[in-house]
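Report on the following structure.
Only a single protein chain was left out; the remaining protein chains are all shown in position.
Showing chain A:
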Amino acid sequence: MIARKLSRRGAQPLARRISQAPSPFVAYATPWAAVALASIMPCWPLVAMAPVMPPLGFMSLLAWRQVRPGLLPIWAGLPLGLVDDLFSGQPFGCAIFLWTLTLITLEIIEARFPWRNFITDWLVASLFLLAYLAACVGFNQHGVPADIMPPWAYIGVQMGLTVIAYPMVGRVVGWIDRWRLTRFRVVG
């Protein structure tokens, strides 16, 4: 029964899992690469005239943090936020600051409320995402003429899309997490 369970869980049958182990490099490098890639990719699919794309980099950071607490260290906002800052169009340092603030706050929240399920995870992540998008708009208001308001109609749509898309990002992160621990290295 255990054998059946195991073979259903992974793509590989049990016989091929014996004496094999996940590669430590892949296991540790994957979350970093996945978040960096999620920061870079949203620039490509369309040349947009208004803010519409969800902040995929920040969403995948939150998802990794919730799927695997403790895998990304608390200082992960420095390298990952730096990559995001290079591509997002925000003022440099914005993502480093906001991502680190998020990781610290999440740590505090987790210590206070350790019990989690799908709904609370989504709720907490939604609050962080909305606050992040609003903060990004605030960062960009510096130097803008006083009578030019941020395009709130588009930002509202972007916020809605972001909240709805978050569980899907979490699911994709879950798939990547399972692939990350695939046993393809032969031991001994």
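Just so we're on the same page, contacts are C-beta pairs under 8 Å (C-beta built on N, C-alpha and C of every residue); 3 or more make two chains touch, one makes a residue touch a chain; residues count from 1.
In this text, contacts and distances are computed from a predicted model.
K.L.:
Name the absent chain by its UniProt protein name; which of "ATP-binding cassette domain-containing protein", "Acyl carrier protein", "histidine kinase" or "Cell shape-determining protein MreC" is it?
P.N.:
"Cell shape-determining protein MreC"
K.L.:
I'm checking contacts with the chain that's been left out. Which of A:Val26, A:Val137 or A:Val172 qualifies?
P.N.:
Missing-chain contact among the listed residues: A:Val137.
K.L.:
Residue by residue, what part of chain A touches the chain that was omitted?
P.N.:
40, 42-56, 69-70, 73-75, 77-78, 81, 83, 85-98, 100-101, 103-104, 110, 114-117, 136-137, 139-140, 142-145, 147-148, 150-151, 153-155, 158
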